[in-house]
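Here the complex is missing one protein chain, while the rest keep their positions.
This part shows subunit A:
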Amino acid sequence: MDHVAQGVLEEAQMGDVAAFEKIVNAYENRLFTMAFRMLGNRTEAEDAVQETFLRVYTNLPRYNETYQFSTWIYRIATNVCIDGLRKRRPHQSLDVDDGEEGNRDGYERLASDEQDPLDFVVQTERCADVQRALNDLPVTYRTVLILKYIQELSLQEISDILHVPVTTVKTRIHRGREAMKERFVDVPVS
């Protein structure tokens, strides 16, 4: 699903900043939401969104229609967020083997430590609980759950964004749901 007109895209590809601003308008809330859910705090989310749009702008003349524009922009945003997580702990692998439950140590916990609820848009306590559970999840699972349930993308779009088969997306969603259930639903609500 694309959110900008073809004409706007072509103008922006020619370096028209006003046209590019329309792309920013169309995607900034979506990408900020995604980055915040991925990274768990506002500062890193803002930096990730800015970096995403800069990469989109500089690479725009090289965009072709192999993928939908939406898929392309989400792929850049996903890569920027994962890069951001990697920078927190440079020597740890982010990838969770699909055959394993996944590691829980390191950068996943950092996000919740850094979270500053006062520096944040109003959100319900329950929503903050879900965010903490997400922060605690291996990045591979967190990414697919956010793309599916918060960005409401189709399995095919997620597959295109992540460059993995739909069956792999499904497996990650299954394991992600189980992992969320363990961290979240099984914990009694205070």
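Rule of thumb we're sticking to: a residue touches a chain if its C-beta (ideal position, glycine included) is under 8 Å from a C-beta of that chain, and two chains touch if they have at least 3 such contacts; residues count from 1.
One rule holds for everything that comes next: contacts and distances are computed from a predicted model.
Q: Just by its UniProt name, which of "DNA replication and repair protein RecF", "Succinate dehydrogenase subunit C", "Zinc-finger domain-containing protein" or "Ribose transport system permease protein" is the chain not shown in this complex?
A: In UniProt, the chain excluded from the picture bears the name "Zinc-finger domain-containing protein".
Q: Write down which of A:Leu9, A:Met38, A:Leu145 or A:Ile158 is the residue touching the left-out chain.
A: A:Leu145
Q: Touching the missing chain, which residues of subunit A?
A: 13, 15, 17, 20-21, 24, 28-29, 31-33, 36-37, 46, 49-50, 53-55, 57-64, 66-67, 72, 75-76, 79, 121-124, 126-127, 130-131, 145, 149-150, 163, 170, 173-174, 177-178, 180-181, 184-186
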